[in-house]
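Removed from the display is one protein chain of the complex; every other protein chain stays in position.
Let's look at chain A:
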Amino acid sequence: MTIARVDRRPHRSPAVSGAAGGADRCDVPPRRRRGRDRLTALGFLAPLVAYLAAFYLYPLYRNLDLSLRDYTVRSFVAGDAPFSGWDNFSQVLNDPTFGPALRNTMVFTFVSIALQYAAGLALAVFFNRHFRLSTTLRALFLIPWLLPLIVSASTWSWMLNSESGVVNYALHLVGVPPVDWLTSPHWALASVVIANVWIGIPFNLVILYSGLQNIPGELYEAASLDGASGRQQFRRITFPLLRPVSAITLLLGLVYTLKVFDLIWIMTKGGPGDSSSTLATWSYQLAFGTLLPHFGPGAAVGNILILIALVFGLLYIRVQRRQEA
């Protein structure tokens, strides 16, 4: 509302404003200054608002629109697809792929996050001790983060190849029979989780490590004077004080992991069958994966994914508010 009022009088000389201002009850100098401040604020805000509208709101609106219409290839090009309400959603929800895809998404997300977080925290505590070469080692741990996903995913799929992969070769050396990592319905999901955990560890490490830096050293000194063991120090000091950082790490990790697509697509294409397909890969499969695109159902799956992320986002806010209270 305030935005619209400021907009109506952008550049006004004081004289004019005095004349016209009577009606507006705006002739008091401090108020005018506040109006100019608002205008400045608005100027700073405008690029961001324009950016958000062009790159987030409009695509979101288009995606919602796609999912509520009955698109065929013809009506997609002509732009005259009839409104079909929740048809796409009910079609998607009744699809035999939905159950497995939802289950796979949840397993993929939660197992990945749990392992990433645990490994990231362990490494962060480890590196917090500042031993010789710790900075170098820590930098090395960032490599998975720096590699383009297509490189790391392709490398993982070579390593896990059931015929000539180095992992099976290593297993062979210790006398374990080969595992069909990517080609067995029992292992495919586990394989992509392993690769995703490897990629996600650096992110957790970096954020948790910076969180550890903010815990004052005196606390540990006091604790050790009181005779607290290393384990007790971790449980009573590190972990509780790291809670806000942990919460944001987990939430961001959750959103990143829910939408993981490229890694799974490169490694298994969601297969074999649909044993490693998640909502993200299924959405792509529907919209772009066959010769005849199904944009409507594909967009519907995408929207369901957004909703899930939103739910967790709100959950995070709630938890944080309760912590502050």
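Points worth noting:
In the analysis below, a residue touches a chain if its C-beta (ideal position, glycine included) is under 8 Å from a C-beta of that chain, and two chains touch if they have at least 3 such contacts; residues count from 1.
What we mean here is this: contacts and distances are computed from a predicted model.
The protein name that UniProt records for the chain not on display, among "ABC transporter substrate-binding protein", "Carbon monoxide dehydrogenase large chain", "Cell division coordinator CpoB" or "RNA polymerase sigma factor SigK", is "ABC transporter substrate-binding protein".
Within the complete assembly, A:76 is the residue of A:76, A:126, A:145 or A:220 that touches the hidden chain.
Interface note for the absent chain: among A:86, A:110, A:169 or A:288, the touching residue is A:288. Within the complete assembly, residues 52, 56, 58-60, 62-63, 66, 72-74, 76-79, 96, 157, 161-164, 180, 182-185, 255-256, 258-259, 261, 268-275, 280, 283, 287-293, 295, 298-299, 302-303, 305-306, 309-310, 312-314, 316-317, 321 of chain A touch the chain that is not shown.
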